[in-house]
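One protein chain omitted, others in place.
Think of it as A and B in the order they're written, each chain with its own count starting at 1.
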Amino acid sequence: MNPDEINEPIWKVPPPRASVMPARPPDPACQTITLQIDGRTVTVPAGTTLLQAASRLGLRIPTLCWAPTLTPINACRICVVEVEGARTLAPACARPAEAGMVVQTGSERVRLSRKLVLELLASSVALDRAPELLRLIQEYGADPERFGPSAAPADRRDARHAGHHHVGDGATAETVAQPVKVDNSLYVRDYARCVLCYKCVEACGTDAQHTFAITIAGRGFDARVSTEWDAPLPEGACVYCGNCINVCPTGALVFRTEHELREAGSWAPERQQETDTICPFCGVGCTLRVKVQDDKLVSVTSPPEVDVTGGNLCVKGRFGTSYVNG
Amino acid sequence: MWGSNARETHPIFFQHLLKGLTRGAKLYAVDPRFTSSAQWAELWLGLDVGTDVALAHAMAREIIAAGLHNREFVERATTGFEAFAAHVEPFTLERAAEITGVPGAAIAEVARAYARAPRAQLCWTLGITEHHNAVDNVLALINLSLLTGHVGRWGSGVNPLRGQNNVQGGGDMGALPDRLPGFQHIELPRLREKFEAAWGTPLRHERGWHLTQMFSAMERGELSALYVIGENPAQSEADGHRTERLLGGLDTLIVQDMFFTRTARIADVVLPASAGWCESEGTFTSSERRVQRVRRAKSPPGEARDDLDIIVDLARVMGHELIRGVPRPTAEDVWDELRTVSPVHRGMSYARLEANHGLHWPCWDLDHPGEPFLHARLWESPVGGPRAPFSTVDHTPPFEALEPDWPLRLTTGRRLSEFNTGVMSGVYQVPNRREETLDISPADADLYGLVEGERVRVRSRRGAVEVPVHIDPGLRGGLTFMTFHFPDDVASNLLTIDAVDPKSGTAEFKAAAIRIERLAKEPSAAPDASRSAVP
Partner (left out) sequence: MDLKIHAPPPTTAERTAVDELLGPPAVVAHADRVRRGGPQVTRRDLLLPALHALQDRVGFLSEGGLGYVCERLRVPPADAFGVASFYALWSTVPIAPTVVHVCDDIACRRGGEALVTELGAALGPSGTNGGQTWKRSPCLGLCEQAPAAYVTRAGSPVFRTAFGNATITKIQAAFGGEDQSPSREGLSHFVPQTGSPGLKLLGRVGRLDPVDLDAHLGDGAFAGLQRALSIGPAAVRTEISGSGLTGRGGAAFPTGRKWDAVAAAPAQPHYLCCNADESEPGTFKDRVLMEWDPYAVLEGIAIAAFATGVEHAFIYIRGEYPLAEARLTEAIRRATARGLLGARLAGSGPPLTISVRRGAGAYICGEETALFESIEGKRGEPRSKPPFPVHVGLFGKPTLVNNVETLVNVPLILREGAASFAAVGGGASTGPKLFCVSGAVGRPGLYELPFGVTLREVLAVAGGTPRGLRSLLLGGAAGTFVGEEALDTPLTLEGTRKIGASLGSAVVMVFDHTSEPLDVIRRIAQFFRDESCGKCVPCRVGTQRLEELVARRLRGQPREGDELLREELGQAMRDASICGLGQTAHLAIDSGLRRLNPLPELAK
């Protein structure tokens, strides 16, 4: 150290470089597990899911309700795989790998279940803004038409009572078609597109925001995402962080800006660019992925792989930034 | 969490904290208000505004008395423990309860939980720093971390949660009266000379003024020209009447901003600037010292230009090249020049910043991964560098005491959907926006006979505003709260006091003394009158 600096107060002197690199302490000895997936052997740490283990082998298993930042809810069942010796198929997103497991990710049995899941979804939900699902429908040769023509939209899905429903004559296939909910200035809820993947509920709840403004209400085919008493968002607990929009895989939750541009016929993906930058508000340093069309911000999201945000933002970052549109 | 309502002011940070709570971590909240953050706490301590030092000292005393301090760490890595222990000795739980209002048992519970935790952090925001004794408050908290060894280790530490996106970066880059970029002190010749050589120009030997000193200098007539970049002091500073008078009295006021702010309205020259975060290139440094890339996503409106371009042209007009030999430097050119003079930034090339979603300084060279926390050197044996000193700071109550004419404490803060003076956040339409209110306790609502939404005049020694009241059950009798988000409607900072911390220059936004005056009404509308009215 420079002798001049010896008598300076500690805060005046730049800190010296530490001799040991500060870092997260290593995890206690982690056990590994060896299993076989599609005839190939893979060794993974204990606690790894089959989905993660398969991805180490470069195997792609389709997912819908799974997201890297959310607790697996395994509701959609599109990721099912066949585990030798098991009575039923297993959800790859949630099933932990076990030593000696023999797993098939694309057997006939697996493909049949995935095809049916896709058919069941496509026959009941509008999927035209879910490109990944549309691609899977092609890939699995799913035919949603086989359940018959879609029934006319039923009214008042939100008023249905658990354990009681109107029994139809089977001539048409019931759907979740219903009017779009537009009740606030920031985003709209188009539940005719909702596949009930629970992601929005998880993001609003214990996986991120902890605001619990929305829940799954009702039961069975009448289950739906809802606020308390189906109240409009401004009358509930919503704080407009929009993290639900961020995780929605089917376009059921969209920015009001996007909704209006689509309504006006001027939503133009070919004129849109996405740029990652940093939020202008508080000091947390959230990455904003801004989508710009014709020099206007049309949406703000955050990439889930950024550990600061895990894909989440607050109301200011997601919506308050629109001031740059003038 | 001490003096911070991160649930609303740092929501994404708070999400990480909440995940910790689900995994069994415990949150303790120290805040005069029972805030939305405090509602998640194991225990909330509702201390009197401005009694933080006394509370911290009492915790320290309790920890020492219970033998829960980290003796090994204290002995090896710190100095001044004996004096500190003697200094806090008078702060018994009873005395602290008298000063802070918080029952002693609760203080003891938090103190013991903090000391016993395998890992613990102290996080604060402006509830600690917007006081006349801001630095003392911080030092008192640092004492606690030194006492328990909760510093310099993974998962432990002392963390000021920065209120603005790049306030850390501003300081890092030398936007402090006494620092050059990389926190290098301007008064240390060796450091100063390095910059003089790099920049080819002599530098002042003495520190400059901080904001509050600048205003004093204006008052004395020693400062006559001001160049304001991206600030709105006319509305963000305490004692707004005085601020505006002083700004108006300057010979030259230049404002460079993306908005035509209140300050810009009284400027001589306004330089319209692009939005730094999406209309220009560069970096921001977040609260955790993470330097991250900012990118241009759209073009700025009208004549607005990138701040860098404006400064480069300004320099040229003044006969200088900002970087010698580079007529039109890019943000990356400026950054690379910084890396040559700031050792803690040296390893942060743009390529690395992009590949890693940002890096924490210090990042000493291109192979260095950056350091997620500081002060690990205190755990080296022997300690790397100087030992960390305990500070003996005194409890000094807020500048304005409560007295019969000024019976209520006003403290200020922010709300979730809004930001500071509202220049950015005031533009979007958010459904849960509430207009400015004077938040009062249910007890005071009863005492003054006020109902939700009733307009009142709030007066301090410096000014008065009219505002509706909002009854907040999270406030106790005698405590009131306002934001400063809607200065065009309600100029809250006309009320706040500019009593300033001599060390940091921060004004005591958190503690003004006020009174509530009922507005004259139609006699029949007043509750008392209506009660006595005979039909």
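Note that a residue touches a chain if its C-beta (ideal position, glycine included) is under 8 Å from a C-beta of that chain, and two chains touch if they have at least 3 such contacts.
In this text, all values refer to a predicted model and were calculated from it rather than measured experimentally.
Of A:91, A:249 or A:283, it is A:91 that touches the chain left out of the display. The chain that is not drawn here is touched, among residues B:3, B:46 or B:329, by B:46.
Chain A meets the missing chain through residues 72-78, 80, 88-89, 91, 94-96, 109, 112-113, 115-117, 120-121, 123-124, 146-148, 159, 161-165, 167-174, 195-196, 198, 205, 210-223, 226-229, 231, 235-237. Where chain B meets the chain that is not shown, the touching residues are 7, 21-22, 27, 34, 36-47, 101-103, 106, 441, 476-477.
Methods note: only the chains that are shown with their structure count from here on.
Chain A and chain B, compared by their mean Cα positions, are separated by 35 Å. Those residues of chain A lying in contact with chain B across their complex are 1-2, 4-5, 8, 10, 12-25, 184-186, 206, 208-210, 233-234, 238-241, 273, 275-288, 290, 292, 295-297, 305-310, 312-317, 319-324, 326. Against chain A, the residues of chain B that register as touching in their complex are 9-13, 15, 18, 22, 152-154, 161-168, 182-185, 187-191, 275-279, 284-288, 290, 292-299, 301, 343-344, 357-358, 362, 364, 369, 371-377, 379-380, 384-386, 388-389, 416-419, 424-432.
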